[in-house]
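The complex appears here without one of its protein chains, the remainder shown in place.
We just call them A, B and C in the order they show up, numbering each chain from 1.
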Amino acid sequence: MTAAELGALYQQLILDHARERHGEGLQPTGSVQSRQVNPLCGDEVTVQLTVDPATGNIASLHWEGRGCAISTASASLLADLVHELPADELTTRIGHFRDVMRSRGTLEPDEDLLADAVALQGVARYVARVKCAMLPWVACEDALRMLAAPSAPEPV
Amino acid sequence: MTAAELGALYQQLILDHARERHGEGLQPTGSVQSRQVNPLCGDEVTVQLTVDPATGNIASLHWEGRGCAISTASASLLADLVHELPADELTTRIGHFRDVMRSRGTLEPDEDLLADAVALQGVARYVARVKCAMLPWVACEDALRMLAAPSAPEPV
Amino acid sequence: MTSVTPTVQPEVHPVGAHRAEVDRIRDDFPGLHQQVAGHPLVYLDSAATALKPRQVLDAERRFAELRTAAVHRGAHTLAATATEEFEGARATVAAFIGAAPDEVVWTSNATEAINLVAYGFSNASTGDRLDGTDAFRLGPGDEIVVTELEHHANLIPWQELARRTGAALRHLPVTEDGELRMDLAPDVIGSRTRILAFSHISNVLGSVAPVAELVRQARAVGAVTVLDACQSVPHRPVDVHALGVDFAVFSGHKMLGPTGIGVLYGRRELLRELPPFLTGGSMISTVTMERAEYLPPPHRFEAGTQKVSQAIALAAAVDYLREVGMDRIGQWQGMLGQRLAAGLVGIRGVRLLGPAPGTERAGLASFEVDGVHAHDVGQFLDDRGIAVRVGHHCAQPLHRRLGLTASTRASTYLYTTAEEVDLVLESVADVRPFFLGTPR
Partner (left out) sequence: MTSVTPTVQPEVHPVGAHRAEVDRIRDDFPGLHQQVAGHPLVYLDSAATALKPRQVLDAERRFAELRTAAVHRGAHTLAATATEEFEGARATVAAFIGAAPDEVVWTSNATEAINLVAYGFSNASTGDRLDGTDAFRLGPGDEIVVTELEHHANLIPWQELARRTGAALRHLPVTEDGELRMDLAPDVIGSRTRILAFSHISNVLGSVAPVAELVRQARAVGAVTVLDACQSVPHRPVDVHALGVDFAVFSGHKMLGPTGIGVLYGRRELLRELPPFLTGGSMISTVTMERAEYLPPPHRFEAGTQKVSQAIALAAAVDYLREVGMDRIGQWQGMLGQRLAAGLVGIRGVRLLGPAPGTERAGLASFEVDGVHAHDVGQFLDDRGIAVRVGHHCAQPLHRRLGLTASTRASTYLYTTAEEVDLVLESVADVRPFFLGTPR
């Protein structure tokens, strides 16, 4: 990785979200929440979803956790993404994000689906850091699953 | 080891003693006996000494065991050596035999001390076989020790 | 050498056709091209440990030179690359035996792999561990079954497990010719049987166990099967899922790999339930001063810094074997085994152990020379540059049953030629004349 690549991993948007975190702090009123641990480092995140009772869509995502710049920025970017998405749609987008992350850099992210979270695409080339970026998304996916019917979480 | 060296290890005298074994078979009347096991192969020998009540010297050595040509020939040659030796003298000779065996071929055996058992000198260059040749001598040494005062055997 | 002409004819087994290929293979093995006692080495001790091809030595060295880094522990580039290669090696070895990567645990040899399973059982049976380990809890009234022909590695760990837990150790006997008494199996394997541990191929006799039948009987009573595959995985195609065993073990050094690495295969469902054995770093998720939580398999069983360059080298060995083809290796060695067996029964005063010529046997044969101690036989052969194994081959109970304390074993591998087999037969025929003065 050259200095240029370090910038590709830690894009300015990521550094910004790592500092100014959107959605941080759990709410007393959330609908469901899921806690996930990254086995590689022991870091963790708890993601909480609130459902809009009117539309049945996801109203907001809040989170709390401990992790690196990648994982906190990832949670923050995800919080920006969810607003008023139907649960199904959010699940699809998480699936796309996972595909990108697992692609080792061969799959371009779709900005229509991921919005600013495309900034995380550089992570895909760092196998050891993919779990960092995935962590909040896995927690979100698990929370979505609970919304449908409570079940066991899938591994990160 | 060339074919010539194989002959140095298995001298004709050794092959003869391995077939025509002197002193084989324990006597009902022996004075002391010691059983030793070769840990490398699991073979064993029991050596029995008979003391001449008149002189206090070693009257005879008998043995019984299971082992290779080297160890059986060694027992047989040792049986020939002991006749009417004082216990001290025999102990000295065993010590010399051990020195020769441990010398990796650098120490010439003294024929005055070992008689025909000098035929075993070729063994000294085969570290893995030294214990074979030593086995009956160690048993004999242990038996001699019992004659003096009963005690634990030394390792081969 | 009239008395030792193999009864298996070149027409039946096309020696010539293979010869060119074997010669090519031999070029890869630096160890083959040395002199012993002034003769070219004839290495017939591959069942003890195999020679290693350049490709394996190169892979190991390349890794040790450049990829030095603790796997699963570092974030830096070297560590990430090392981790990927290490897990890649696991996938290679797993595929070789028809298993999934997470069913393959690295150990330092097959012996340790068996101990891992045995200690897993006793850790589930002693102290206050409670969760999810019923399958492995043993106590008085339970029985562990082995066979009488086992290598000590597949016997003593079970004796010790029985001692620790109060379970009883039973065994399936062999005949005085070394054949498994399968007729007694239904008596020995019963409702109390919790573990059935047996060798795929005997390292002394070269005989092949009826795996399917033994697995069937073990399953019928709900016993866990442990296959000692030390002499099969290196020498013929083995698919652990197809065999249906619960655990299987083998050693890298017998299959062109380095010393210091072995493999435990465990069926996923069972491995998940097995308590840890060695504990320490890299096998935990959370640790307090009071207690630790453990990772899922295979990492739960891999404590501390792993045998990394050895795993890489073992994967290179597997690549080498696959390239030659396990089917061909198995056929070739079967033929060499037959040639050995047929030749030995033709030599005066020699008793072949194990299956008669014509009956299935691996590429090895053990024998007794009447009136000559095995160590003397070995020494005699060594003088001609022929390396064989002498002793009890870590199978004292079997030797006792055969009425012996020691035997001589010649064992082959993919680099062994028919000429080498003939040479050992020729030399064995000279043993009694030398030691006993008998005619050839």
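As a convention for this text, contacts are C-beta pairs under 8 Å (C-beta built on N, C-alpha and C of every residue); 3 or more make two chains touch, one makes a residue touch a chain.
These numbers were taken from a predicted model, which means no experiment stands behind them.
Though it is not drawn, the left-out chain touches A, B, C in the full complex.
Across C:K307, C:R361 or C:R432, the residue that sits in touch with the chain not pictured is C:K307. The chain that is not drawn here is touched, among residues C:S191, C:T286 or C:T359, by C:T286.
Of the options C:V22, C:A79, C:I97 or C:L180, the residue whose C-beta touches the omitted chain is C:A79. Where subunit A meets the omitted chain, the residues involved are 1-3, 5-6, 9-10, 15, 18-19, 41-43, 66-70, 126, 129, 132.
In the full complex, subunit C touches the hidden chain at residues 30-31, 34, 36-37, 41, 43, 45, 48-52, 57, 60-61, 64-66, 68-70, 73-79, 108-112, 114-115, 119, 122-123, 126-129, 148, 151-157, 159-160, 163-166, 169, 171, 251, 253, 258-262, 276, 278-282, 284, 286-292, 303-310, 375, 378-379, 381-382, 386-391, 394, 396-397, 400. For subunit B, the residues touching the chain absent from view are 1, 37, 39-40, 42, 126-129.
What we mean here is this: only the chains that are shown with their structure count from here on.
Greatest centre-to-centre distance from subunit C is found for A, with centres as Cα means.
The chain pair sharing the most C-beta contacts is B-C.
Rounded to whole angstrom, the centroid-to-centroid distance between subunit A and subunit C, based on C-alpha atoms, equals 48 Å. In this assembly, the C-alpha centroid of subunit B lies 39 Å from the C-alpha centroid of subunit C. Separating the CA-averaged centres of subunit A and subunit B is a span of 81 Å.
Multi-chain contact residues of subunit A (touching two or more other chains) are absent. Not a single residue in subunit C touches at least two other chains.
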